[in-house]
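Worksheet: one structure, shown below.
Of the protein chains in this complex, all but one are displayed in their positions.
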Amino acid sequence: MSASAALLALALVAPRPVALWHSYRSEEAQALQSLADRFNASQDRYRLELLSIPFDAMSAKISAAIPRGHGPDLFVFAHERVGSWAPSGLLAPVAVDAARFLPGTAEAFRWEGRQLGAPLAFKTLALFFNRRLVASAPKTTDELLALGGRFADPAQGRFLLAYQSGDFYYHAAWLFGFGGSLFAPEEGGSGPRRDEAEGRAGSEGRLELDTPGAEASLAFVAKLQAEGFVPQEATSALVTELFSQGKAPFAINGPWFVGELPKDLDYGVAPLPVVSATGRPARPFLTVEGLYLSAHALEPEGAREALAFLVSDDSALLRAKVARQLVANRAAYDDPSVAKDPVLQAFRAAAALAIPMDASPRMQLVWEPGQSALRAALRGESPKVALAGADRQLRALQRPPPPRAAPWATLALVLCLAGAGLFFARRRPGTAEGGSRTAYAFVLPAALATVALVLLPILFSLGLAFFHHRADGGYDFVGLGNFADILASRGYAIIEPPSFYFTLAVTLLWTGANLVLHVGLGVALALLLHAPWLRLRGLFRVLLVVPWAVPNYLTALIWKGMFHRQYGAINGILRRLGFPAVSWFSHFATSFGADVATNVWLGFPFMMVVTLGALSTIPQELHDAATLDGATAWQRFRHVTWPLLRPALLPAVILGSVWTFNMFNIVWLVSGGEPGGTTDILISEAYRWAFARQAQYGYAAAYAAIIFVLLAAYSVGAQKLLARRESA
Amino acid sequence: MSRPSAVRHALGHAAVVAATGAALYPVLWVIKMALSPGQAFDPSPSPWPRVVSLQNFRDLWGLGGTGHLWRELGNSLIVAVATALVGLLSSATAAFAFSRLRFRGRQASLAFFLATQMFPGIMMAIPLYILLDDLRLLDSLTGLVLVYSTTSVPFCVWSLKGYLDTLPRELDEAARIDGATSWQIFWKVILPLARPALAVTALFAFLSAWNEYILAATFLGDARKYTLPVALQSYVGEYHTEWGHFAAGAIVVSIPVMLVFFALQKHLVAGLTAGGVKG
Partner (left out) sequence: MAEVELKGIRKELGGNAILRGIDLAVADGELLVLVGPSGCGKTTLLRLVAGLEELSGGEIWIGGRRVDALPPAERDVAMVFQSYALYPHMTVRENMAFGLTLKKLPRVEIDRRVEETAALLELGALLDRRPRQLSGGQRQRVAMGRAIVRRPQVFLFDEPLSNLDAALRHQVRLELGKLHRQLGSTMIYVTHDQVEAMTLADRMALLRAGELMQAGPPLELYEQPRNRFVGGFLGAPPMSFLAATARVDGAGGGRCRAEGRGFSLELPGSFELHDGREIWLGVRPEDLALAPVAPEGRLLRGSVDAVEILGWEAHVELRVGDGTVTARAEAARLGALRPGAPLSLEVRTEGLRIFERSAEGGGAEPALAAAGKGARAHVG
């Protein structure tokens, strides 16, 4: 009696958990944790529990978990997703006093009149300068360029300005500075463009990249690169390297750059310079990180309380002090310690000029064409042509969804196909012996698990191919419309890079090249590793598996680094051998080759291990017999080893080709489709439609379905081959 | 040993050494980043670290990381070993049936297993999430093991079947006449002879679970269940990646794989079936 009363009391007293998901790292994570500890100590009704989730997985996890009731009460994410998440009902409104925050930061979370998030911090770009090389930051681009002659010497690896010139996020600052914009006014509209007038890349008007300002900005950066003022193919790593080694006096980067610079580096930060040609400042994007309240929160009251605590001025001050976070609260900047921090103050000034990124899903469409126009201009194409291409791509991406269709026609067609399939399946001569209960028992565990956990998700996804995913999260039935759009190559000429047919050809080439090299290398190495005379066999075997063992996210990026035009190890070797350096990602053949080289490196150990397994079935006597018959090593391989190897190797070859066909992350990480999307494979398109272009799951699923059909046809052929071997 | 074969053996050794060099060359950067202080992705052409420090490794176990490296390593080992076992057992029986027994639907099921590999995996995360939720297996290592082992089963089945097809059928027949049931043939005759293929397949299943993080990060909502790759991927941020920590973590992740392979490769020996059948 008393025990249960105590339990009840405990239950009443025990603080109720409020879950918060975030992707913060190091100091920012520590600041958040100490705030959570303070919040938990400050009251006893709720306990704020933090869960760190890799950034890669955050957005998908939010979309999956919240509607199923497994989501957090609160989560941290940038404001750009408001327009995607709000219509699907993932977010609940929160109360925010906008006046307490820097202009634009609270407003970034407003969507259709509702406040759907509270700002924590912002990110934007500023100009970093090395005080040991220059006394102050230039105010205009002319001033900046005037210093070029003094500092830039590309042959010595010295530059004027280090920044990721090939990244559209960075370039946007120049674009706006040169008077360009992303959104054209509606027909008949005149006067200043909306985004500039309001200091915000508004969601009205249509997307348009081909503007005089954009053209001027592209010409400007092309000139920067041509004169050797900025490094080519700059990655964030290279920017850090150049700036911290004093090989570039200036860098354009965000607040995260501070953490990457050596502690002893004497540098200053200033807003980006004014573009001399227009007299306007270069205006970078502003992204605001905020706290969202889940619409399906289990503890909405506690969540609101925690949210208020975390965005309070006191909390902001702690975040600014501990993590040097660019907090959104005005008050924090008046604190003496923050006021003394030149970096924070400089970014605060930069934020005033920055253009909040458009939060509508449409914004996601800008990156791909913007990026490809930028890269094309940097490769030396005319900016005008590059922009015209970008706009065409933009139009293709924005193509209206296929019209809604009556389900009956499609349903009838699918039923007919299924019926025909069944008919032909039945007509095939069945096995004479019929069913065997034992056989089914043996197959059952694998089959059952595969049906439940593989087939069902596949059917679910295939079903999506007949729908159009609306912005509000709903689905319209469009019949075969998605397929028609893809197969008719809507928006592109048939032989143009992003068209289905061009991509298919590249995919086939990719699969074939990889397969030949994987099998060739794998088998050759396995034969060597199998040889009885090889010393240290166990050691070599293990060392050769290393490429398979190390997480390929890292090694793929290392390969990309090795193919860098100026700093890559491959060009280093070429130069030492007396060959000219190659701009690997500027031409299709070399870019494709870089992808293949990386994937072959990653994939040969698999084939090698499979071959080693298969080799162990071949009795040594056979080899001895062949040797006695006077067969050469090649003849022995061709006539003894290979025929015996083939049955065990064939499944790996078939599956290996299937995987390679869908091996999207290597292409994504290494060439990224460069130049101009030519090295993309089919699966990249599916991925882009699903995750990078307004969540068009319908198109993505249609691509997946087409890939499925292609591979099924391929494997039917391969299986015929197998069956013939079996009966032989 | 004759003269020409001595030359051939020297060439063979040279080829293996060259291949090993090429295989390890990019890995030098991983080691360099792990051993260099700081978090930069060092793009310089030299694969040697300028300053050597073990700070990144210390951080993995300390405040720089999640602070629970041992737990994450343990979770990963549980998941990967369980995946290898579940995947291997269920696919070995299936492969045996496909290779040795004739039954209605045999060709169709084989094709089905193959077909499941043709659907791009990235499209499956959300439906799988819903399924696991309905099975009440979100947030559990069991759910992960289930997903990983089923996604690796098709390859395991096909690869094992391909291998079992090369084992002489007379062995089964002899065992049947000796009075063995299908299960006894599988367990006492075929499995012991399939050791190399089992080793290869086990390695495959182990690795498919060991390095995966997207599904794990999507399904797990409890930091105590996190696997090592999830923790590792946390070092990759939207704007900034802690490459030093990531590289050190990548090395920590790779070492068990190499140990596992070192243990398994002993089974990749020739002549297991020698002498059983003549001709």
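Order of writing sets the chain letters: A and B. Residues in each chain are counted from 1.
Here is the rule we use: a contact is a pair of C-beta atoms (placed from the backbone, for glycine too) under 8 Å apart; a residue touches a chain by one contact, two chains touch by 3 or more.
Everything quoted here is computed from the prediction, not taken from an experiment.
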Full-complex contact with the absent chain, from B:L144, B:A175 or B:V230: B:A175
Touch criterion as defined above, residue of B:V81, B:V189 or B:A250 at the omitted chain: B:V189
Residues from chain B at the interface with the omitted partner, ascending: 168, 170-171, 173-180, 184, 188-189, 192-193, 271-279
